[in-house]
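A protein chain is absent from this complex, but the other protein chains hold their places.
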Amino acid sequence: MAKVEKVKTPKPEELSNISYHPPATDWMDTPTEFKPGTYCWGAKEKDLITLGLPNPRQWSPADEDWKVPEGWETTILDGIAERLSKYRSFKVFMDICVRCGACADKCHFYIATGDPKNMPVLRAELLRSVYKKYFTKSGKFLGRLAGARELDMDVLKEWWSYFFQCTECRRCSVFCPYGIDQAEVTIIGRELLNLVGLNIDWISGPAAACYMKGNHLGLEPHAITGNIETMCDDIEEITGIRVNPTFNRKGAEILFVTPSGDFLGEPGIYTCMGYLMLFHELGLDYTWSTYASEGGNFGFFTSNDTAKRLNYKIYAEAKRLGVKYIIGGECGHMWRVLNQYMDTWHGPADFLEVPVSPITGTRFENAKSTKMIHISEFTADLIKHNKLKLDPSRNDHLKVTYHDSCNPSRGMGLLEEPRYIIKSVCNNFYEMPENTIREKTFCCGSGSGLNASENMEQRMRGGFPRANAVRYVQEKHGVNMLANICAVDRAAFPALMDYWCPGVGVTGTTELLANALVMKGEIRRTLDIRLQDLPGKGGNE
Amino acid sequence: MKALLSFLAVIVLILIATLGVDVANLHFLFGIIIPYLAFVMFVGGFVYRVLKWGRSPVPFRIPTTCGQQKSLPWIKQAKIENPTTNLGVVVRMASEIFFFRSLFRNTKTELRVGADGPKLSYGSAKWLWVGSLVFHWSFLIIIVRHLRFFLEPVPYFVQIADSIDGMLQIGLPPIYLTDLFFLLAVTFLFLRRIVIPQVKYISLAADYFPLFMIMSIAISGMLMRYYYRIDIVAVKELALGLVQLHPVIPVGIGAIFYIHLFLICILFAYFPTSKLMHMGGIFLSPTRNMKNNNRMVRHINPWNPELEYHTYEHYEDEFREKMKKAGIPVEKE
Partner (left out) sequence: MYKGGKIIVGLVIFLAFLTFPFFYNMGKANAGPENLDANLKQAADSQCVEPADYMRNNHMQLLNQWRQAYVRDGLTEYTNSQGKTFEINIDTCTKCHSTGAASNTSGVSNPAVNEVGVSNPAVNTSDQFCVSCHDYASVKPTCWSCHSEPGGATK
């Protein structure tokens, strides 16, 4: 296997030198370039075996030979036929695109690379051209005139390259006059690639870990409790209050599930501390689970089956523990899956009850079937009912802006709840420009399993439009903190901010809340959740 | 090149019609047989395509939400952009179909690299929206106007459409506004395909062909009305004959009419095999025609697969000792 050297990420001046002029050759004749730093490692043999996915082997995208099995063309074409019969979305989206180009400059990867194959329309066309050739009469007879082409190894490699340069953020589908959703095409494209063993390590690794150990990070039960214990120590240092969370406790009223990114690494753990403090302050009868210790779902970036298999744990654990309902933490694609897929896969959740906040009595009718609510819905309700004592001045040193994660905004519509929380706990809040927030929000550039380290250049590109909007408010209002409700954001943004707009930190929304939360019997706070001095609040100043 | 090929294809079609009528005298073929064939291919093909889409289920409820969800009672829901009721969906779909709501959002991204680094800006870009809206609405009104050839007596709504369309009363016969708008819009849609490099890059021959067809149909129609005048009473006799299933070929209709008719027939026959099916497809687009009531009402997937799961028992079996040591309750001691 070719040894891929670690490459140096170009400087921002170099990356922002983008040409939008298409190449001279037609896209069908333009070969795919595999430039180190822009693509991810191939999936490992052991992980595919764990997940029971096809064609496990050691391979590298840098090699000429990708070791796909004999007869792979048939596998792919049969795979397309099967998915056409399963997904109306796929069929319709393959047929009705008029190539108006409205989606083109809506994709963060196109904006940041200028590569026409990163326009959603052309990314879909990569697959559509094969669909036309083998599944439509016009493509069969007219060939290239109708935009059809043969399936060959170069096409397969091109798919792999570009379907793993799409973060399934759905921004294009907001602008498409027919609602064609490239995320849907990418999801199916990736499923097809999986049929011949072409996944990336950064997805299949976490997915395999999640399958066996319950979370993407592969944290074993004692590691989870250990990490949370450490957080509790820190909380005690900050507040003087000892928080005692429970794990896998039967008979709790609520099961709390959050992405495992919150168990390890900054700034995710601060958000997790925020959950612990909030629930303690409320005296909430809830439990963590080490088995269902992952809200996110990297299976969703693999195949429908894998996603369903990973998601299984949440309802199964809720049933085993006998809780009444589930609260989910801050995560992006997790909520796409929970909102649009979980109930369909594993429902009906008739062993649960319609969520009712034990503090305010609010009945969450919007989750009456799925029986799972978002922490922001839960918290916004608490604040609205004045159930929390808050001191927003503790966040006065922060000038905060809010990044809408792709999935909660375009696959759910969770827009106001986190804003309401942030505005209640921060005195300085500034929105980014209108075309870059809410349903038009830009992806962090690392979503859908692309937050590896080997593709850092591509991540910095993909996050450029988002970072550029942050930079706008940084320059205009002095914004120094980027709030979000997504674990991938928390993992990906620090590097992105350092790269494009140094001086802007990254925080989960619940961390901001925890910092402002005045707890019963707490000591005078001199430290923030990060154990740093709270400016203007005594401490070492 | 792709544009040129499509253009040539249309020229060939025009020649076929001209020769067929003027030289070979195949009026019966071009005036009766081909129109019937085209109609059957259009209707049959359209219905076939829609049913083909319909045979695949919608396994998941995947609306693209473009506004605030329905959650807490005091948070204002975007009832149209993020609908939870049938009415909301109907209004959302209607705004897409009649006003191209999503296209209205269009922006143009610009990158400027200055002394203080790169800056992206998103300007308003409504021309595509205006052009498409004018194009489609003109097309619809023109079709409604043409019903005067197919209906006898001519119903009131057709007369109204006609008189409003010709209300400027410029020239004789009066110029229809839609004729002008239509030609302008279709020219715009064509020009942006060849002028904007990105759009040119993604355009296929299959994108230029319908544009040239539609343009030629419009031009031949306008020539017939304003320049090479034809006997429209005879045209109506032909058209009525077709819909009354007693086809007749009145004498003395100029070749320009048969060119116009032939191009329309080809376009109709071509319609179901092409991207023009977006007309039907928009209705079936799951990101637009579904409610975002996912957590309120369970959506059923007819092929929801039975799979093997890593159950809690598996998990506890693997980690029991570690769990016990960490003080985590276990099912089996």
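Odds and ends about this structure:
Here the chain labels run A and B in written order, and each chain numbers its own residues starting at 1.
In this section, a residue touches a chain if its C-beta (ideal position, glycine included) is under 8 Å from a C-beta of that chain, and two chains touch if they have at least 3 such contacts.
Computed from a prediction, not measured in an experiment: that's the story for all the values here.
Among the chains on display, the ones the left-out chain touches in the entire complex are B. Which of B:Leu151, B:Met222 or B:Ile249 touches the hidden chain is settled by the complete complex: it is B:Leu151. For the options B:Lys79, B:Lys126, B:Lys200 or B:Lys236, the residue in contact with the chain missing from this view is B:Lys236. Only one residue in the set B:Ala3, B:Ile75 or B:Leu284 touches the chain that does not appear here, and it is B:Leu284. Seen across the whole complex, the unshown chain contacts subunit B at 43, 46-47, 50-51, 53-55, 57-59, 61, 147-156, 158-159, 162-163, 169, 172-173, 229-233, 236-237, 240-241, 243-246, 248, 252, 280, 283-284, 299-302.
Here is the rule we use: only the chains that are shown with their structure count from here on.
In this assembly, the C-alpha centroid of subunit A lies 33 Å from the C-alpha centroid of subunit B.
On the subunit A side of its complex with subunit B, the touching residues are 12-13, 16-18, 20-22, 27, 52, 84-93, 95-102, 104-106, 111, 116, 119, 121-122, 125, 136-138, 142, 144-147, 170, 173-181, 184, 211-214, 220-222, 225-226, 247-250, 290-291, 304-305, 308-309, 312-313, 316-317, 320, 339-341, 343-345, 347-348, 362, 364-370, 372, 377, 380-381, 384, 409-417, 420, 433, 435-436, 438-440, 464-465, 468-469, 471-472, 475.
Of all residues in subunit B, only 2, 5, 49, 52-62, 64-72, 74-76, 78, 81-82, 96, 100, 102-103, 105-109, 111, 113, 116-120, 122, 128, 132, 196-207, 273-275, 277-278, 281-282, 284-288, 292, 294-301, 303-305, 307-312, 315-316, 318-319, 322-323, 325-329 touch subunit A in the complex they form.
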